[in-house]
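What you see is the complex with one protein chain gone and the rest in place.
Here is chain A:
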Amino acid sequence: MLRIRNLNAYYGKVHALKNVSLHLNRGEIVTLIGANGAGKTTLLNTLSSVIPGADGDIQLDGKPILGLAPDKVVSLGLSQVPEGRQVFNPLTVEENLELGAYLRYRAGGKRNEIAADMERMNLLFPRLKERRRQAAGTLSGGEQQMLAIGRALMARPRLLLLDEPSMGLAPLVVQEIFRVIQQLRAEEGTTILLVEQNARAALKIADRGYVLETGKVVLEGKAAELLENKDVQRAYLGHEKKEIWEK
């Protein structure tokens, strides 16, 4: 589905991604874990073509997408739920969802199909339905995250990128969001690339994972194996081994 080879990208003058290669198979949930500043967000923004100056090879279903206009990437079936939600605060919940389908409106998509998808979002996130006439800026953090996911889904992506969906949310809300992510894959076969600092929760629902450290992929493998991996446990899962420090 997605294949990235030798990707280099820059965040300002910082060499943020160094020869990153990774792939996603259709219908997989793959997680990308790493500390702050490891390059996770830069990777997603390069995929969505919203930051310039990357080189390497990115193929979505065999088509090169690096350097395309961002709207072109969305129309090819890749949507991103950005870090920090970034919903359109002054617009209503309903308008935010409609804009998720912006390219479908522009392409002359059938209004009733879009309306049906809107209804689907209401089923997926019942709390958004109650608030559909409210400005998105008045929602709680968890509701905004659901709205951000709903907005991305309105484009009917085949590949969904999620950038730290659990950031700053209460544990119960995080559970809810991770449940939705699993539901999406199960019901619609959406392929998901999940970037998380909450490595444990992400690895539990993922099939595979990559560990990114200062712009390089340092480890990859099945999610279950990564959960057992000593280095991952020490660095990302908080299993400190006392003897390591006392040696």
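Worth a mention:
Operating definition for what follows: a contact is a pair of C-beta atoms (placed from the backbone, for glycine too) under 8 Å apart; a residue touches a chain by one contact, two chains touch by 3 or more; residues count from 1.
Here is the rule we use: contacts and distances are computed from a predicted model.
The protein name that UniProt records for the chain not on display, among "Branched-chain amino acid ABC transporter permease", "NADH-quinone oxidoreductase subunit F", "Nitrate reductase-like protein NarX" or "Acyl-CoA dehydrogenase", is "Branched-chain amino acid ABC transporter permease". Among A:Q86, A:Q197, A:T214 or A:Q233, only A:Q86 touches the chain that is left out of the view.
Of the candidate positions A:G37, A:G56 or A:P70, contact with the unshown chain belongs to A:P70.
Note that of A:L128, A:A152 or A:L194, the residue touching the chain absent from this view is A:A152.
By the touch criterion stated above, the residues of chain A touching the omitted chain are 48, 50, 69-71, 74-75, 79-80, 82, 84, 86-91, 95-96, 98-100, 102-103, 105-106, 135, 137-141, 144, 151-152, 155, 168.
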